[in-house]
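For reference, the structure is listed below as structure tokens.
Missing here: one protein chain of the complex. Every other protein chain is in place.
Order as written gives the chain letters A and B; numbering starts at 1 within each chain.
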Amino acid sequence: MSKTNPGNFFEDFSLGQELVHATPRTVTEGDVALYCALYGSRFAVQSAASMAMAIGYEDAPLDDLLVFHVVFGKTVPDVSLNAVANLGYARGRMGVPVYAGDTLRTVSRVIGLKENSNGKTGVVYVNSVGMNQNDEVVADYCRWVMVNKRDTSLPAPDPEVPDLPDRVAPEDLYTPDGLDMSGYDTTLAGSPHLWEDYAVGEKIDHRDGMTIEDAEHMMATRLWQNTAKVHFNQFEQAKGRFGKRLIYGGHVISLARALSFNGLGNAFRLAAINAGAHCNPTFAGDTIHAWSEVLETSSLPDRDDLGALRLRTVATKDLPCADFPYKGEDGKYLPNVVLDLDYWALIPRKG
Amino acid sequence: MSKTNPGNFFEDFSLGQELVHATPRTVTEGDVALYCALYGSRFAVQSAASMAMAIGYEDAPLDDLLVFHVVFGKTVPDVSLNAVANLGYARGRMGVPVYAGDTLRTVSRVIGLKENSNGKTGVVYVNSVGMNQNDEVVADYCRWVMVNKRDTSLPAPDPEVPDLPDRVAPEDLYTPDGLDMSGYDTTLAGSPHLWEDYAVGEKIDHRDGMTIEDAEHMMATRLWQNTAKVHFNQFEQAKGRFGKRLIYGGHVISLARALSFNGLGNAFRLAAINAGAHCNPTFAGDTIHAWSEVLETSSLPDRDDLGALRLRTVATKDLPCADFPYKGEDGKYLPNVVLDLDYWALIPRKG
Partner (left out) sequence: MSKTNPGNFFEDFSLGQELVHATPRTVTEGDVALYCALYGSRFAVQSAASMAMAIGYEDAPLDDLLVFHVVFGKTVPDVSLNAVANLGYARGRMGVPVYAGDTLRTVSRVIGLKENSNGKTGVVYVNSVGMNQNDEVVADYCRWVMVNKRDTSLPAPDPEVPDLPDRVAPEDLYTPDGLDMSGYDTTLAGSPHLWEDYAVGEKIDHRDGMTIEDAEHMMATRLWQNTAKVHFNQFEQAKGRFGKRLIYGGHVISLARALSFNGLGNAFRLAAINAGAHCNPTFAGDTIHAWSEVLETSSLPDRDDLGALRLRTVATKDLPCADFPYKGEDGKYLPNVVLDLDYWALIPRKG
């Protein structure tokens, strides 16, 4: 028997199956510095212990997306090594803050299965839960991927498609314990705009652009111990459809989030991912721009110092976003649109 | 009103104005490792806790230029986002040592303003002060930049050009408290040459060369949270004068300083920047070489174990430095000279 991991094929998954993923990972200040070097993030709460402690954190928390990528990366060897496409995300909630020194691991459960009519592939829905060393949840999300069958002669399982919400309800957003925004300093945070300043329908061009290099996205993707082969092997990719290494979609999410600082500088915590699509592939040499639209604003239970913004952040390649490029008249994403992310962010309210 | 930062234009600055810059940053061992990975620095006091503690530091201090870049990076969104040129530095003094875990922030004051005769741009002089979490000064320097006017019809302000010294006086150099060089080990430091071994006028070719990659300078510049657009956006730069991303001048300073170890291995602390010019632009693919000249040697008040060398370190691109390339007969920098840095370094004296 081969000792290498062949990954799971469609018929290897069963409804309710639990997948205990390998390779727990102690995240450290080294990861924090690399995250800054790779994306240039400037959200002050993650950048400075002083800013975090001023509002009740015990230290600077790790960037929410750094946590998401580590939790996600663990699922790849079991869930998506034979994936044809990463189809979607839903009901993603970030949990307790993660600090340097915490150890993260991930467990997934299969919550849906549906074979495609071609009999060659199927869609697998998983709910993945990332936990720290105290078994506290740090991230909890669903995603679905299209996976190859190994043996196409096998019968299809009973189709089961989970009922996933369009968005996390604002009352279900997790607010870190002990937060008190009265100590928040907008000058040091770099933006005067608070929750009340954002209106539904408002669109913001984040203006700046960032070009991606192969060395960068590979270092990032390895840092998350994400083993998806298409990101690393130019020898193999050269023979494929694009001729190039594909960039991990999460790399683009992190770039877009970092770019969104320019216009959303106080939206310090990404609290939930409602939905996400990697609309078109991204390659080294592409320059990423981003814009955001405010989809909802919501107060939070028992809080008058903190509110939530539901945002759509769209990233493009080689296309500035002054006119908010999104979909064409046919309802399809424009070819230069690479990311459509729907999420909740927490932001201080006026005093 | 736009929520993105347009940066300040010339008419937005006023004499005496205080700029409290955003994004305090907790620097860590992660930054130290990245600094080593990016520049290959080998000064032993910054490399090993044992070497630093042997001479009275409480731990290995961060590289002085790492501190400078973080302090400098904070000023960019307010001072130089609309800058046409970074014209000069003066009176830069490094302060208390910075250790992993310290949180740095920067405040600047406008100390000079002079509109150019074309009425389209002006020169802004600022004094920027970086501080740690205890409000101790870690770096204090002046720089001046040429900034665009937004509205060229506005009248020019009264010109005010600050009187800046040619060099920091040696008696004003800050020596970290408690230093005692008797525990310094030249063998482990990698060089036998001490203060007395260097003579005014002596020139040293540092010999080694280092080629810069786009991934490297972008990671560095993001690590300092420096947001100057020309370093990151190839899509935009492709249309410009050079067709390429410009490299942050500080990246070249750090490379030149790291190269200078070969010949100045005991000059362990960069204590002051007297002047600096980024003479020509640097791009990915350029190979940096460097040479240094001893401009002055100075004893330090009340110290017989430590002296100061005033050095000019010149960096070139794609030009080895065996014959010390500098300026042409016309007094202008040769086209391959990219950096002319005048600074003070501290170095142990003979016992």
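Definition applied: contacts are C-beta pairs under 8 Å (C-beta built on N, C-alpha and C of every residue); 3 or more make two chains touch, one makes a residue touch a chain.
Predicted model, so just to flag it, every value in this text is computed and none were measured.
A.B. asks: Which residue among B:Val168, B:Ile204, B:Leu300 or B:Leu341 touches the omitted chain?
C.D. replies: B:Ile204
A.B. asks: So which of A:Asn148, A:Gln225 or A:Ser299 would be touching the chain we can't see?
C.D. replies: Once the missing chain is taken into account, the touching residue is A:Gln225.
A.B. asks: Mind pulling the chain A residues that touch the left-out chain?
C.D. replies: The list for chain A reads 2-5, 20, 22-26, 28-31, 33-34, 77, 100-101, 103, 105, 133, 213-216, 218-223, 225, 227, 229, 232-236, 245.
A.B. asks: For review purposes, identify every residue of chain B that touches the missing chain, sorted by number.
C.D. replies: 28-34, 36-40, 42, 44, 47-51, 60, 100, 187-191, 193, 197, 204-211, 213-216, 262-265, 285, 287, 318, 320
The working rule: only the chains that are shown with their structure count from here on.
A.B. asks: How big is the gap, in whole Å, between where the Cα atoms of chain A centre and where those of chain B centre?
C.D. replies: Result: the chain centres lie 36 Å from each other.
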